[in-house]
Each structure stands twice: as C-alpha cells, then as structure tokens.
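Note that one protein chain is taken out, while the other chains of the complex remain in position.
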Amino acid sequence: MLITEDLREAVAGIPDGATVMIGGFGTAGQPVELIDALIDQGASELTVISNNAGNGDVGLAQLIALGRVRRMVCSFPRQKDSWHFDERYRAGRIELEVVPQGNLAERIRAGGAGIGAFYTPTGYGTLLAEGKETRTIDGRDYVLEYPLTADVALIKARRADSVGNLVYRKTARNFGPIMAAAAATTIAQVADVVEAGGIDPEAVVTPGIYIDRVVRIAEPAAAGELEVGQ
Amino acid sequence: MLITEDLREAVAGIPDGATVMIGGFGTAGQPVELIDALIDQGASELTVISNNAGNGDVGLAQLIALGRVRRMVCSFPRQKDSWHFDERYRAGRIELEVVPQGNLAERIRAGGAGIGAFYTPTGYGTLLAEGKETRTIDGRDYVLEYPLTADVALIKARRADSVGNLVYRKTARNFGPIMAAAAATTIAQVADVVEAGGIDPEAVVTPGIYIDRVVRIAEPAAAGELEVGQ
Amino acid sequence: MSQPLDRDGIARRVAADIPQGAFVNLGIGMPTTVAGYLEPDRGVTLHTENGMLGMGREASGDEIDLDLINAGKIPVTELPGAAYFHHADSFAMMRGGHLDLCVLGAFQVSASGDLANWHTGKPDAIPAVGGAMDLAIGAKQTFVMMELRSRDGTPKLVQRCSYPLTGVGCVSRVYTDVAVFDLADGTVAVTETFGPATVDSLRELTGLDLLDRTAVH
Partner (left out) sequence: MSQPLDRDGIARRVAADIPQGAFVNLGIGMPTTVAGYLEPDRGVTLHTENGMLGMGREASGDEIDLDLINAGKIPVTELPGAAYFHHADSFAMMRGGHLDLCVLGAFQVSASGDLANWHTGKPDAIPAVGGAMDLAIGAKQTFVMMELRSRDGTPKLVQRCSYPLTGVGCVSRVYTDVAVFDLADGTVAVTETFGPATVDSLRELTGLDLLDRTAVH
C-alpha cells in the first residue's frame, strides 16, 4: 500500500477509458482534491459512477465540462448547479444511466461482495426497470440488477492507519466503504494518518485490504456551496 | 424498546413453531443466557438458524436434546461435542439444511436488506447446489439463493445504549449484526447498558432500529469448553 | 367550519399521526417540515438515507458541519443515540422494511396507491431519481402529503397516474389541504375533511368512487 502526500503520485496510472467510482453525496465525502488531481492527470473517455453529476464549476463538474467523461452512472444528476452535466447531456455528448439510489448502492456493494446479480423491489413497474428481468418471489415483485465494479475508486475518509484501515466522518461516510470494496484500485484521501493500532479495531469502517493508496491532505478545501436536491 | 434484567421477560411470547436465529460462532458470541431462558420458556417445534448445532450438553445442544428443535439451518452441525444433534439426526428426529457459511451469512443479510434472491458463486457444482437454479453471468457460474428471515433473533453484544445501539467484542460480533436485521423481534443480551450518546455514533455496529429487547446480564456464564472444528 | 390547511397545517396534521417511538424518513421538500411538529417526548427517530439514524433539526450558525447533512443536502444536527452507516446499509434498512413510516411529496397518487413524484415525463427533462423509488417502497407504510390540486387546478389524486411512476401500490395514506384519504385494496376512503370540502365535492373533483369514513373519524 502506498501512503503519500503527493496527489500526482496518488492518481498515477489511471488509463483512458477507465471506470472510476467517486464517493460523496453532494459535497459531503466528495474527494475534491483527488478529482482535481484526476483532472490534472489527464485520463479521458471515463465512465464515472457517483451519486451526483457534479456541482458548480469544480471537481466532477469540471471533469465533465472538460469533456473527459463519456458516461455517467448516478442516481441524481440534475441539481440546480449541475449546468455542465445538463449542457453536455442535452447536447448528446454524455451518456447517462440513472439508477435508484439504493439500487446504485446495492449494485456497488454486490460488485465488492462477489454477488453475480440480485433481485430488488426498488424500481419495479417504473421506467427505470423497463427491459429488465423481473420475478415474483413470495408474492412480491422484483427487478434483477447486476453488480457495478470499477477500475479505480476515489474516496474521502477522516483518518487512515498505516495499513489502510479507514474511519469516516458523520454522513460523509456515504458511498466510501462500498466503493472501496468494488474497485480494483482504491485511492483514499484522508486528513491524517496514524500508526497501525491507532484506530480501534472495533471501530474500523473500511479494512485496509480494500485500500491501495492513501494520500494525506492535511487541509482539504472547504466543501463547495451547499445545494439543495437529492 | 424493552430494557430489562429479567430473562423471562426478555424471551416472553416466543410461540411454538417459531423460526429463531441464534448468534455465535461456536461459543464466541453465543447468547448462552438467552438460550437457557428459551429452554425455560418452553417454545417447541422450533426452526433454528445458527452456524453450529450446539456444543456439549448446554445451550443450543440442550434445546436440541430436549426435542424442541424440529429443524436446523446451519453450516457446520457436526463437531466433536455435537452428540445431541448427531443422535437426533441419525434417529431421523431433526431436519437439517446445511448451507455454506458465506451463503448462510449472505442469505441472512438479504433477509434483513429486502433482497428477494441473489446469485452466489459459492457451492456451484456441489451437492449443496443440487436442484437449485443456476446461471452463468459474465462467464462465471452462480447458484440462486433465497433470503433467510426469522421471527426472533437471540444475539449477544458487549454494550447497548438506551435506544438499542450495539457494539460487540472482537470475533464475538460474527452473526449478531446480520441476524438483528433479519428477525422480526431481536433480543440482545449485553454486559452493560449506557445512556443514549454513551456509544460513539461513528462506532455503532448495530443501530437500535434493529433491536426490540435488551437484557443486561452483568456476569454472563463463561463460554463453554472450546471445541475445534469449523 | 374548519379552514383548508396551509402547508404547515398539513405538516402538523401528518405529525399528529406519527406513532410514539416510530422510525421515520421524511422526504425532501414539504415532508421535511413535519419534523418541526414532532414533540421530543414522542420519541420519534428520524432516518436520513444518506447514512444516519437520530437526525436532529436543521443546523444553524456554528453548528453547521458540511459533513453532517440530510438527504436534501441541508446541514442538520445529531441527537444523542445517533448512528452513522454507509449507503448500502442505509438503503438495506429501508428496503428491508425496518422503517415504520416514510412521508413523501407527490405529483400524483393513484387510487391503487401508485406514486408518481420523480419525473415530469417531459421529453426534455433530465431524469434524476435519487432515493425516491427506494423510499416509496421501503417503509412499512408510505404517507403522501400534497395539495390536492396542482397549480392548474387538476386533482393529483387520480384513478391512474399519467406521470411516470415512482412505485407501484405503495401509498397507504394521503394528507392534503382539504382532506385525508386512506388507500387500501384499491379503495379510497375520505377520513377527514378541512374547510368547505365534502365527500361529494371531493368525488366530483377527483372523479373517484370515494368511500365516506369521515363519521368514523
């Protein structure tokens, strides 16, 4: 496992065409510095899996504005400050797969857990289940959903220890733990790094086995302006 | 939510024919006092879902010896001290469903998570998948497995707060959190109870929403003799 | 005679029906305001699907912590006994039916309990569902709160939704400015009216074969 303070090193080697999971729910838990580093790094033709499709002019929104994202998989792209996504979408220049948020989370969890597919009640009978396999089990209707995995996950946590165990902060935990498990390479930005044993083994949220690179950002940028919308 | 020190009150109302999940892996995390209380309580014709089928002459082994268990769902019934189970099984007086341990855990998790069924690679091509639906997904072979739920779960944790949030102790955590979510009524025995706020919200393992009754057992019986076997 | 309810009145009316000790998810927008009418001694625990139980009121001033937000991305506070969890665990909690109640807004609700609240169906709309579909089907009961008529006056309680659905047969009660409706087994009963509305006037407005249970109430 790599522990560094060099963002360039942290995101090195992400190829064009990669599938990248990006943590965060709105700005909480969004790995802003890692996204900026990915912008500088240059990979393009990306598939991005993230709950939202960017806010304002920074981070994921900028990555989209620069034309580096070929396809978005998310639950809630449209927000009042998602103008870059909106513009490219309306121009037919970005693909979109909208997934109900709980199915998105469960598909990511299945990707990390080696589950081949699962039946979920969410979305049954709606536009988002059109063309999907369905089944009635014990009198309830379900849609078959498949796992999501990624080449790389970019996540934000509060603290890492030297073997990569992570703890998060409040609702910024959101997609971090499940994305960490679903990506071949997981890169976590953290506010501090402690020695092994510096995190209570009972309180570890993401075991270090899921973490490949840790980059310490002592003073992360303040989260962007808050935006209302799911 | 009920908080009590009265074991009789804690297990009141479990009906004959109930499905009961019992936590623990061997003796670690086994809710010994709750099982003893269930023995005294008298419910019979039970289906028990638990990793093992009892050790020695106490707890689950005694419940089985008394003829109160109609059916066991477990991964590893046979241990060198599972003589009560062995005897009844050979006499055709108890039904057995053997489930690979990870499928058992995932089926319990699915039961709590509202998943209708899932495809797992474990067990494919073996005796334990005979007669089960299979599917090849992305070149890998899977077996379709269905969720497990229960009327009651009996689990053991280290500490509860007054709203039922739980933390566990080391590998005694095992099946507790997933059984808590999969049962209609979950009864937890704990060593102590603290006020709401007495457990760090970041370190809660089982949120109180899953807990219906907490019984404080200040000095639980020492775990039984250790037995080797999976 | 009573008056039709304003939005706060609907929120107050919903709050009055939330059982003691219930675990509840309040959807974004109008349902969020219900929280303001829950007395602390009711012991209601609020869930927010972005990973928390035990959510407190909206944060203000120094309390604001951008890592502690609700599903509407508004900073909130933490109550004693709170717990944090990740997104898969949070939606497992909903999907698994562990919440007693979810309160949602709606574009339309059908007589059979179908809910439409995520998509206007306009061809140029960018689809965005968030947690709406999970919320609709996840709780033991789903309540809707809305004004009975849309801005153009058409009723939002309908025989069959014309907007794209969020969930099928999931709504069990609808609180509006002029009446409360109970939905069960394809029938719709009026249990309470506010202001000049009568069951007959509601039948005329909605075109639905409404049962009258106002007397029982």
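Should a chain be cited, it is by its letter among A, B and C, assigned in written order, with residues numbered from 1 in that chain.
Methods note: a contact is a pair of C-beta atoms (placed from the backbone, for glycine too) under 8 Å apart; a residue touches a chain by one contact, two chains touch by 3 or more.
Note that the coordinates shown come from a computational prediction; the quantities given were computed from them, not determined experimentally.
Asks: Could you list, sorted by label, every displayed chain in contact with the chain left out?
Replies: Every shown chain touched by the left-out chain: A, B.
Asks: Which one, B:Ile108, B:Val163, B:Ala183 or B:Val214, makes contact with the chain that was left out?
Replies: B:Ile108
Asks: I need the residue numbers on subunit B that touch the omitted chain, in ascending order.
Replies: 25-29, 75-79, 85-86, 89-90, 96, 98-106, 108-109, 120-128, 141, 168-178, 205, 222-223, 226-230
Asks: Give me the subunit A residues in contact with the hidden chain, please.
Replies: Considering the whole complex, subunit A reaches the absent chain at 1, 109, 111-115, 161-163, 165, 181, 195-197, 201-202, 204, 207-210.
Rule of thumb we're sticking to: only the chains that are shown with their structure count from here on.
Asks: Any idea how many Å lie between the Cα centroids of subunit B and subunit C?
Replies: About 35 Å separates the centre of subunit B from that of subunit C.
Asks: When the centre of a chain is set as the mean of its C-alpha atoms, what distance in Å lies between subunit A and subunit C?
Replies: 29
Asks: Touching at least two other chains at once: which residues of subunit A meet that condition?
Replies: Residues 106, 120-121, 168-170, 205 of subunit A touch two or more partner chains.
Asks: Using the touch rule from the top of the page, what residues of subunit C touch 2 or more other chains?
Replies: 78, 84-85, 92, 94-95, 138
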